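Data block below; observations after.
All protein chains but one are shown at their positions in the complex.
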Amino acid sequence: MNNTFFSKFTPKETKFFPLLNGLSDIIINVSNRFCLCVETKIKGLDITEEYEAINLEEKRGDKITTEIINELSRTFITPFDREDIHELANNLDDVIDEINSCTKKIFLYDPEKLTKEVSEFAIVLKKGAIQIKEAVNKLENLKNEHKSIAFCCEELHSLENEGDDLYAEFIKNIFRDEKNSVEIIKLKDIVAGLEKATDCADHVGKVIRTIIVKYA
Amino acid sequence: MNNTFFSKFTPKETKFFPLLNGLSDIIINVSNRFCLCVETKIKGLDITEEYEAINLEEKRGDKITTEIINELSRTFITPFDREDIHELANNLDDVIDEINSCTKKIFLYDPEKLTKEVSEFAIVLKKGAIQIKEAVNKLENLKNEHKSIAFCCEELHSLENEGDDLYAEFIKNIFRDEKNSVEIIKLKDIVAGLEKATDCADHVGKVIRTIIVKYA
Partner (left out) sequence: MNNTFFSKFTPKETKFFPLLNGLSDIIINVSNRFCLCVETKIKGLDITEEYEAINLEEKRGDKITTEIINELSRTFITPFDREDIHELANNLDDVIDEINSCTKKIFLYDPEKLTKEVSEFAIVLKKGAIQIKEAVNKLENLKNEHKSIAFCCEELHSLENEGDDLYAEFIKNIFRDEKNSVEIIKLKDIVAGLEKATDCADHVGKVIRTIIVKYA
């Protein structure tokens, strides 16, 4: 396609949607892999494979984000305001980075065990990834889809609230049940990262809501 | 008012000042409540009521911030640069979020006791809230009030320095006096949050100073 006569006249702006979809696909991949990673760790097995797979995805995400930002400075007409695309790309990338960072912590800290809230957070992140993918996917068709996109954003906000509750529960339990302070240090750091990841997913929803207000 | 004939001609921009004042009122409320919360905790009493009240205020703050940002995208003429109002709203919201987050930590971690630096931080935050309210309130009359607004910003910066000193004192004392590492984890996290809250208040001052430079 790149070399056909007509591709020269294809409006450049259409590049942004496939790139943003690419980022949301990576979020699906890392959240699935993260679930697998937590299950593997709970079984007491080695998580090197999952850790490396997520790390590779994170590097792919970085490349797409850079591509979007470079594209923004080269393209005259963009489908939404420059800064909205910029912020959306950065926020999608933040979700990936945060899940990657949590995986790295589990890998490096190697805690004796993971608590049940870690598994529950993994599921919350997976649900969030599905909402993000749907919302980003429908952005190209914002006028017709703004209601279903807004619904995804609301779901992301509910999941963030669920994350808050999970974190509160975790904190109450860990300070009551865990006597080994090194284990507390490790687990608190991991679960705080998971809560931050659900925050990042909610931020994606907030940026998309701003876009809806402006363009739908 | 919304339905009167004349309201159609009321310049939309005037909406921003009441909304920003609304945010600074919330900062006053949460900082007062936070003082109460610390006193209650020091007396060994239950802080659920204060925690829930601050949490409610934080949700109100979120709504006003969202309203400001939506208003920005709908309004053609704004009293200051779009991005300045955006940043100011976000920074005011950050102060509220950080005080809320500190309250939540005290509630969830339930440390054995609070150190004297926590009470001192609560007072610093209360003083900061008063400066923020005054500065934001006078923004509508920037041309005449720029000197007194700049003075508030300087005060916020002094309070941030006080916060730095308090944090340093806290760290020195806690590592010397506290032998229970779980208590150290809890208190260090709480007081680091308080120091961040005074930073956020100073950031509000910095954004306002930028506005003064441009418009006064």
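Letters A and B mark the chains in the order given here, with residues in each chain numbered from 1 onward.
As a working rule, a residue touches a chain if its C-beta (ideal position, glycine included) is under 8 Å from a C-beta of that chain, and two chains touch if they have at least 3 such contacts.
Owing to the predicted nature of the structure, the values given are computational and were not obtained by experimental measurement.
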Hidden partner chain, touching residue among B:Arg82, B:Lys113, B:Lys147 or B:Lys172: B:Lys172
Where the missing chain touches chain B, by residue: 168, 171-172, 175, 181, 184-185, 188, 206, 210, 213-214
Residue ranges of chain A at the interface with the undisplayed chain: 66, 69-70, 73-74, 104, 108-110, 181-182, 185-186
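Please note the rule applied: only the chains that are shown with their structure count from here on.
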Gap in Å, rounded to a whole number, between the CA centres of chain B and chain A: 29
